[in-house]
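Only one protein chain is missing; all other protein chains are in place.
After this line comes subunit A, so read on.
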Amino acid sequence: MIMNAPMLMARTFAVVAATLLGGVFAVAADVASEGPIDGAPFSSEQIEFFEAKIRPLLVTHCQECHGPDLQEANLRLDSRAALLSGGDTGAAIEPGQPEASLLIDAVRYGDVYQMPPTEQLAAGDVALLEEWVRIGAPWSPGAEGAVAEAKPAFDLQARKAGHWAWHRVVRPSPPELADASATTPIDAFVLAKLDDAGLAPASQADRATLLRRATFDLTGLPPTWAEIEAFERDESPDAFARQVDRLLASPHFGERWGRHWLDVVRYAETLGHESDFPLTNAWRYRDYVIRALNADVPYDEFVQEHIAGDLFDSPRIHPTERFNESILATAFWYLGEAVHAPVDSRADQATRLENQVDVLTKAFLGLTVACARCHDHKFDAISTRDYYALAGFAASSHQQVACLDPNGELEAGAARLQELHRRGGEALGLGRAGTSQGVRGTLPASHAAGAPATFEGFDDGGASWFRSGWAFGDTLADRGDWRVTPSGPEMLAAGLAHSGRYGDRLPGTLRSQTFTIEKPYLHYRVAGRQAKVRLIVDGYAMDPFTPLLFEGFTFELDSDELGWRSQNASRYMGHRAHIELIDAGPGYLAVDEIVFSDSAEPPTRRQDSASAATSDIAVAAADADDDLPKILAEMSAIDAALPAPATAVAIGDGSGEDLRVQIRGNYKTPGEEAPRRLLEAITGDDEPAPLQGSGRRELAERITAADNPFLARVMANRVWQHLFGRGLVGTVDNFGVLGERPTHPELLDYVASRFVEENWSVKRLIREMMLSDAYQRAAESSAEAERLDPQNRLLHRANVRRLEGEAIRDALLAISDRLDRQQFGPPVPIHLTSFMDGRGKPAESGPLDGAGRRSVYLEVRRNFLSPFLLAFDMPVPATCVGQRSSSNVPAQALCLLNDPFVLEQCDLWAKKVIENHGNAEDRIREMYRKAFARSATGEEIDAAKAFLDDQAATYGVGGDDVRVWRDLCHVLVNLKEFIYLN
């Protein structure tokens, strides 16, 4: 029950109105003064009051939805027992306590419910209900009536048992076929089904068709004619396998399959919503994905990196830059949209968590767990508790700007600096570990009411804080500690967390445990330069873009004097929050006390240790030995040579927080606690391993354990879809009851088993699928086969597939020779057409041709997506989309007909064609080879030649004029063959 001032105001209104009712109310009040507060019997006056005034209200306004016919929210209001038993959010009334009764809150249009929904009761009626509850909610005897029936029990075990996808993957044996025609186990499964249906498979595709298909499938680019010819000449039995191996080894493989994965994780480089603020350095995640696919990182490891790559003891290292590669994967948690200045920050957090859970579970499990946010899943073995148990992992973590350490130079530098710092301390005659005299008094554990409460005194250097980076060191700044400054050593007071002890340039951040804001003001005694303090409430991190509603929650430090800085968090009383103390590199941050207070004024210092520190310096200077200048010089030199860290979006650990179930998805109605764990229907009765911090590391282990049937099936199915045009389970992101059942269940389990056996190698899985006859079939078949299997569910032929927008654009660049094959790095700014407008529009447009870079390297701004790619069904990056539409709209034709980018590429292509080849016929042949990876037919050559003559005549130019050839190029890229695979 949530209490607040407005209710009191509503009550005042009600009493005023009630006094106008006169007599009846007086009677009721009299009875109340002596009547029972709970439990019958009630006096006859009370019952008369109920029958005359209350029952009619309940009948007229409530029981239509909360009565015998309907029980919205599982609540009935037609008996006293029903009111006491209540609905989803508990009892409707607390007899004797109107202020604690949900019914009263609801009719007052309070925070949780506003009832009746269409129209508020008259103030007098509200007053009557209040009075009725106050006198104990009298009800006529003998009319106790029915309680809302318990809703049908959510039977997780029955649902699990009843749906195929929860069952363990068991590797089936390939069926034995009568004619032994199957060349691979995959074909045995496929042919068995075809045999059953009386279908014969289509013949093999010709080699040019097959290589074009394979090249687009594996690299997203067209094959060259030389590659086609080489393949056609290769008579060895493993000719196609060699092509597949060549393509799998191409650096373009990761670009192609990386883009598939980016759809799954709603990848974008801005935050969308109103102003489309940047998600700085998100591209490092895109590059991570491309590298991981090219390196064939085992998929289970890839998944673990996504969930907890920041927590690996031995992360993978970037192949050339030598920084932590694994942590880059965790940007995945934060690729969603973000709202600035949310009026309800808890609702905003709930929306973010929902998106994180949605993407996490669809991407890795093919399950729609977010459907269980408000109620147990309607169809699947997923409870509301499962949802909040998973959301707890995200709520226990927070977004961080990870400091990457190229070549480990920062790590090495920090180690050397710490060692020199220790020696420097000895030279200063300090550095005696554990000699703290406790120069400051400590506060008693409890405080008088209203007194400021110390949140952190740093007497232990902030041992309970989460550290990242190097600047704050591993040890606390105790008595006798010191720091380097340009003017020499400076002594530090005890009980101080300081990021400048080792020098100027090391980055480092301290994050507090999560706490509840219980006093309206926070005061920090801090000093620093180029450093900042942040208060993060409900995980909201957008205030650096606009401080609205979170004013002062981030502040910069620019003073060397320890002094008080304050924040007013009165708007967020009762909210969960944590503090971040951030020294991003140059500069430092020092803090020795953080206090919560009822007063806007900072407290007086509990005990100032400045004099002690000063005297220490005098002692220190006197004791210094001759090594000191050398040590100081060396420290300065190391510090000056430290590289600036590279930065990336990542997740970081916070306090473990188990969420409470939010009944009906509303944080205002909390239910039972949901301890963090993977879905119960996967883990069974396992006690979850004891969780460290957020518990993500344990989640990463658990989700990749052998008993999870989803991880391998879902990914193997995604791979199948990208090669065959359709998954064995058509709904690749939903293996639940509402998803499709597999067309070939045994084949699915076979490929899933093979995937795991081959150490989760995506490349080996692809290879095995492509080497099947099923992949290599022609796209056409007999009329009879079309009649029996019109949608090709049984895979009797290859599917005709339209290329994705990215592949079409990349193919245009490839044929015009404009393609710049450079990999990785910051995105190419999006080209802005005059039709792209709205808030957050970039000041400058990117180049029309995207600088010739592959589409995967074009900037992905949520509010300014490429119209060309959108026309060809690039999904909006909102949630996991593992399966793109393949629509057919005039905008596609208009793009290829009139987009200046297309015309520009045709112009370039025409010039190349004219330059490289002599006569018209050679040129036409070359163009067909390039655009369609095949030879032109005589008819096609004749038609093209006639066209060239016509255009030359129309323009009044010679046959070598670029306009003439550009027109032919333009016609060819508008042929369907350019954008379809067969």
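As a working rule, a residue touches a chain if its C-beta (ideal position, glycine included) is under 8 Å from a C-beta of that chain, and two chains touch if they have at least 3 such contacts; residues count from 1.
Note that contacts and distances are computed from a predicted model.
Peer 1: Just go with whichever of "Urease accessory protein UreF", "ATP-binding cassette domain-containing protein", "Peptide/nickel transport system permease protein" or "Sulfatase" UniProt uses as the name of the absent chain.
Peer 2: Missing chain, per its UniProt entry: "Sulfatase".
Peer 1: Thinking of the whole complex, not just what is shown, which of A:Arg171, A:Arg246 or A:His273 touches the missing chain?
Peer 2: Answering carefully, the residue with contact to the hidden chain is A:His273.
Peer 1: Who touches the missing chain here, A:Leu788, A:Leu848 or A:Val971?
Peer 2: If we include the chain that is not displayed, A:Val971 is the one touching it.
Peer 1: Have a look at A:Ala308, A:Cys371 or A:Leu628 and name the one touching the chain we're not showing.
Peer 2: A:Cys371
Peer 1: Can you work out which residue in A:Arg213, A:Lys763, A:Arg802 or A:Lys912 touches the chain that's missing from view?
Peer 2: Counting the whole complex, the residue in contact with the absent chain is A:Arg802.
Peer 1: For the chain that got dropped from the picture, name the residues of subunit A it touches.
Peer 2: 5-6, 9-10, 109, 114, 117-120, 272-276, 337, 339, 341-344, 351, 355, 358, 362, 367-368, 370-371, 379-380, 548-549, 571, 725-726, 730-731, 733-734, 736, 738-740, 779-780, 791, 800-802, 833-835, 837-840, 862-864, 867, 871, 873, 876-879, 881, 883, 885-895, 897-900, 903, 937, 939-940, 943-944, 947, 950-951, 954-955, 967-968, 970-972, 974-977, 979-980, 982
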